[in-house]
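Only a portion of the chains appears, each positioned as in the full assembly.
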Amino acid sequence: MNRQMNASVAIQVLPHVDSDKEVIRIVDEVIDYIKSTGLKYYVGPCETAIEGEYEELMEIVKNCQYIAVKAGCPKVAAYVKITFAPEGGVLTIDQKVTKHHL
Amino acid sequence: MNRQMNASVAIQVLPHVDSDKEVIRIVDEVIDYIKSTGLKYYVGPCETAIEGEYEELMEIVKNCQYIAVKAGCPKVAAYVKITFAPEGGVLTIDQKVTKHHL
């Protein structure tokens, strides 16, 4: 856990497009964007978790929908879980999943 | 629906505090903040919906957690639903609930 880690988010982006193939293509662009931020992240079947500093994470959450729209969907929905503890105390991704994926 | 209405959010803020009384007090401060924005909103039992312009809504979503922390909780969680359609096409609160509350 680095010093700035005071928050975590988990986001599911749902592009309003017709085919599953298009959904996957657009979601992959969103995930590529998340990877490009350099933050610790974890891709799950229905959401991607990211940990870091609160302001930066909320900017990323906002940008995910812009990425989806730019990738080709006129309308997008997202479901976001946020945890924020300014003085610390947010469980890390490693604390939560590592033991379950050995 | 005004011209800038291209998005809607629904947010549930969960302060990590001990008593239901404290939860309610802090959530009421968050709802007061949402009311103060002047945007169209709708308070439900487990989330408050707000409609407006995407950037402004995402700023409000971010601020809700700051309000909760300032109101007295060291840690806060939030669950957020986002709909964004830059060219329009987001169903309004009125379109969705008015007929059910006559």
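Per-chain residue numbering starts at 1, and chain names A and B are given in the order in which the chains are listed.
Note that a contact is a pair of C-beta atoms (placed from the backbone, for glycine too) under 8 Å apart; a residue touches a chain by one contact, two chains touch by 3 or more.
Quick caveat: nothing in here was measured; it's all calculated off a predicted structure.
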With 2 chains placed, the number the full structure-file assembly comprises: 4
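Going forward, only the chains that are shown with their structure count from here on.
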Whole-Å separation of chain centres (CA-atom averages), chain A against chain B: 20
Residues of chain B touching chain A in the complex: 16, 54-55, 58, 61-62, 65, 69, 74-87, 89-90
